[in-house]
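Remarks on the structure that follows.
Note that this complex is displayed minus one protein chain, with the remaining chains in position.
Take a look at chain A:
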Amino acid sequence: MVGSTPLCTQLKGLSPGQIGLCQRYTDHMPSVGRGAQIGIHECQFQFQSRRWNCSIIEGDSSVFGPVLERASREAAFTHAISAAGVLHSVSRSCKDGELNSCGCSRARRPKDLARDWIWGGCGDNIEYGYKFAEVFVNIREKDKNHPRHSKELARMLMNLHNNHAGLRAVYNYAMVSCKCHGVSGSCSLRTCWQSLPNFREVGLRLKDKYDGAVEVKFNKRGTKLKRKNRKFNKPGKEDLMYLESSPDYCNANPETGSLGTVARECNRSSAGTDGCNLLCCGRGYNTFKRKVVERCHCKFKWCCYVECKTCEKIVDVHTCK
């Protein structure tokens, strides 16, 4: 594809390298967009009861706002889940046949065979998704060269690592299904294929990694990151790493990008992170009654239109002061 596609320059938040990729792979962009969407959606599900709830800022080119300028755990998680979302979505589009370049296996086929897929079938969708997502999310980091010991280099290394961790959270957990179809259906011939893991599982896995993320710093030469505290395990390839500790996200702070927890709904009876005590940072909460209209007595089928009655009930709602 020659010439710039206007779509790519209008899209906010793409780095110059990503704009280049966007122009080459225009057909991949809707799928990349969907990938980012499911990433954000899953992030919000996983963090719905935390002080930082993965809120996005409308109109901001970096989506999550200034909160990600700090090299915190939260930044690590969002990078990982976005990369995972892109991989997930591109692989699915590849399977759907939406993409032009997601090709068939070219390995070892005779040169004169016109339609290569007849020889050995097509390549694996997930592998293609991995390769594309890897290039797409990492090119953003690799746009510039940074000197040793610089803050930018540290951030770049952290992002690259977390991107990979996100990709691996999908790729390494692809489900392998097999079917026997030999003589009389015996297992003398068995064919296996990979399917994408559910994105919810990916989110759960990354949330675990978020909780166990490792704080890192430069090594002596200033070229690589290593764990800050030797008591903790070395960060593996699937683990998340961060450079700076997180703010407490209790109060709005334009510097850290924290939105604060004022007016967030909380659960009075919970002792967990969604409990009013923790979520409101000890500031207390307001209680009021709200009328909720619900659908009830439904007759469910496996899909579609459901016949229900509507019921009203009044619930207590607590919000942080």
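Structural remarks
The rule we apply is simple: a contact is a pair of C-beta atoms (placed from the backbone, for glycine too) under 8 Å apart; a residue touches a chain by one contact, two chains touch by 3 or more; residues count from 1.
One rule holds in what follows: contacts and distances are computed from a predicted model.
Note on the omitted subunit: UniProt lists it as "Protein wntless", one of the names in "Protein wntless", "tRNA-guanine(15) transglycosylase-like domain-containing protein", "V-type proton ATPase subunit e" or "ATP-dependent DNA helicase II subunit 1". Contact with the chain that does not appear here is found for just one residue of A:Cys104, A:Val135 or A:Val317, A:Cys104. The residue from A:Gly121, A:Gly236 or A:Gly284 that touches the chain not shown here is A:Gly121. Listed for chain A, the residues touching the missing chain in the whole complex are 27, 45, 92, 95-97, 99-110, 115, 117-125, 127, 174, 176-179, 181, 183-185, 187-195, 198, 200-201, 204, 298, 300-306.
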